[in-house]
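Heads up, one of the protein chains got dropped from this complex, but the rest are sitting where they should.
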Amino acid sequence: MLEKANDWSDTFYDKWKPIAMGFVNGAEKCLQCGKCTGQCPAAAVNPSYNPRKIIYDLVNGNIKRVLSSVELWQCFFCSGCFATCPVDINFPFFVFMLRLGAMSQGFGWEDVKQLEKYAEKDYLQDGITVSPEERNPYVIEERGDIADIRQKAGMPRQREVSDEAIAEINMISDLSGMTNFMKKIGGVELYDCSKCTPKIEEKCKSKELPKKVGNVKTHYRFYNYGVPIGGADNA
Amino acid sequence: MLYKIGSDQKKNRILQKIKSSGNDNLNQCLQCYKCGGMCQKSDKFDYTPRQILEQIIDGLEESILNSRAIWICETCNECKIDCPVAINFKKIMASLREIAREEGIEPNTEEVNRKFVKKAHCPKKEDD
Amino acid sequence: MSKKALVIGGGIAGINAAVELANNDKLVILVEKNGELGGNVNDMAATFPELDEAQPLLDEQKSKVEDNENIDIKFNSEVISVSGKAGDFKVEINEDGNTVAEEVGAIIVATGFNYMEPNDYSEYGYSRLDNVVTSQEYERMVMNGDIKKYSNSNVVFVHCVGSRDRVKGYRYCSKICCTYSAKHALLLKQEVPSANAFVFYIDIRALGKGYEEFIRDAIEDYGVRYIRGRVSKVINKEDTLLVKAENSLIGNPVELNADLVVLASAMEPQKDSKELAEILGIETDDYGFYKEAQSNMEPVKSSKEGIFLAGSCTAPLEIRESVAMGKAAASESLSFLG
Partner (left out) sequence: MHKLDKLSGIREEIVADIPIPEEIFYFQSCVASNKYPGIESCTLDVLNKLGVKPFVSEDQTCCGGFVTFANVAAPTASMPAVARNISLAEEEGLDICAVCNGCWTFLNEFGHFMNGNDEVKESVNMMLNMMGREYKGESNIFHIGAMLYKLKDRIAENVERPLEGLKFATHYGCHYLGGGKYGAIDDAQHPSFIQELVEIMGGENVDYTASGECCGTGFTQVINDKEKSLDHSQMKLESVRDEADPDFVIVLCPYCLSQLDRMQQQLDYRRDVKLDIPIIHITQLAGLALGLPKERLAFDAHIGGQDRFKKALNKIGIDY
């Protein structure tokens, strides 16, 4: 797509660095050598994902394109790019902070909402993020009950986290604004696959994304770094 | 998306066809980006001329023939006039269209919807 | 009375400095740490941008030194200490275990460079995988005919291994790798026309007379495939190697099966360059290259009067420039030789 000069704000990265609390540094060192993309597992399976281009846009100020892109949400967080980078750019941290930035602009909330239950239902209630009932990566049938297996191995049926500890992390969550944040996006359950029937499935497939996630107004994201092969059907 | 470079360049069908239609200076391309910058249509392209060229050399047949750029190009040949090595893009586009027609690929000039719509989230098998 | 001159290093720069001085009727001591003259050019199969065979050219240069009565060549020797001032240096040289004291008027440092051993680059598998070699080893393969066995196979040349890399290598550009990789690809195409050559580059830095044309010739006339993107990984895949990189001109990752991978390893200062700098009392930069008195106007003067620099002990240089620097250093040192 044609870009206009006023799409670019060169100073964004400089302004943003102090807000990002030292988590992001050194993007201006990027040589555009492409070593990151060459080994990237996400780039190997996504038609348009390219870490090199995201860094390029960030440093050169085309922040609009980065934040509104779907590609920003396709990173695998494998840190392979960091391991291989000749100038030591910790790209996964950039993605992490950029996603927070994108959320502040109203992008990507559907994805975050999907994951919010891990924090609310598991982390803050049990102190453990992955519950025994968790089906992700989705499993069709389990072999045996985990509690039984634990008992056979001579361990308590369930790993216990003390009430005190749970109270403490809830307190941290309250103090740091995480609870507030979750209240903000609570409200609608987006996809409840456990209650899915063929009818719901049909509906669900044709359903567009909600305009709102909780109290937050959301925006569409776009394939900003290339057209996916096979068009939007491949999304 | 990951692609592989074939070990034998001679098997690269699309490159052979383009070359046989009188374009023998493909590998003179400097990848200087001038063509994409000056073309009046390039904001509509999914691939700029130099990218098409790079893909021809690597033999990415599927992606070239399905691209919109080969149909949107107005074959004004202004890029040849400006090209530092005078690559005849009009001819290349013409032969690409010909190949695409032979393959039965419909001309595709519609604006692609870049909007992200999330669908395939369901864990169930599609044909259940 | 005219004084002797000391030239440290018998590479192509040192040879030319010594010959130039000798032709001006000065006595020269040439200190070479190995048993043979020629330095890094000994490992070269051909020169660029004209593909001339390097060894006959070098032999010609060597014979100029060896046949010259004014030049006293000390093989297997090292400078141990230097005292005194310009025009009146007292030097101790360790020659084959014996210490020799000499008085010289000027010193020319031409210690040259070293090819980096890319052992830290585990992603390229050097010294871990077979068929991954450095450019230096590749030149030897060309000379002894080993590359003949790579008919019908893919050979990948990787630029910037150790150069332009803050983490495991050096920040500077090694300057000549772009052109010598093109030379390697050309040599391959000439020796084994059935082989395919692929060169992975970030950008092509061909800063020299005829270099750009040389590289374009490789691409256009010999069909060497240039792909823009630094190689990310070289993996062992059964009998071959799998090279992973990005073709950043399209923006997609690319994979390639290769039979030989040649790493254009960086030119680094000699391992002991800082020790020698301390003995001589001259300054080095952060990497260990010797610092010029003034980088633009005094390219051959070191930070100490009477000590001159020549060749790639100052920065990565090609042969042509090393020769020029050797001669310039010789003529600058004449004023201290009375």
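Chains: A, B and C, in written order; residue numbering restarts at 1 for each.
One rule holds for everything that comes next: contacts are C-beta pairs under 8 Å (C-beta built on N, C-alpha and C of every residue); 3 or more make two chains touch, one makes a residue touch a chain.
Source: prediction; values computed, not measured.
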**Listed residues A:Ser9, A:Gln105 or A:Thr129, member touching the removed chain** = A:Thr129
**Complete:** For subunit C, residues touching the missing partner are 119, 122-123, 125, 127-129, 233, 235-238, 242
**Prompt:** So that we can see where the missing chain sits, which residues of subunit A does it touch?
**Reply:** 21-23, 41-42, 44-46, 73-80, 82-84, 92, 96, 99-100, 103, 108, 111-112, 114-116, 118-119, 122-123, 127-132, 134, 136-144, 146, 149-150, 152-155, 159-162, 164-166, 168-169, 171-173, 175-178, 181-182
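Everything below uses one rule, namely that only the chains that are shown with their structure count from here on.
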**Message:** Counting only Cα atoms for the centres, state how far subunit A is from subunit B in Å.
**Reply:** 33
**Fill in**
Cα centroid separation, subunit B vs subunit C, in Å, comes to 42
**Prompt:** What whole-number Å value describes the gap between the mean CA coordinates of subunit A and subunit C?
**Reply:** 48
**Request:** Return the residues of subunit B touching two or more other chains; collapse runs of consecutive numbers into ranges.
**Result:** 1-2
**Prompt:** Of all residues in subunit A, which are in touch with two or more distinct other chains?
**Reply:** 43-44, 226
**Fill in**
The residues of subunit B that touch subunit A in their complex are 1-2, 42-43, 46, 62-63, 66, 112-124, 128
**Item:** Of all residues in subunit C, those that touch subunit A in their complex
**Value:** 123, 160, 164-169, 202, 228-233, 244-248, 251-254
**Message:** List the residues on subunit A that touch subunit C in their complex, please.
**Reply:** 29, 31-40, 43-44, 48, 50, 52-53, 84-88, 225-226
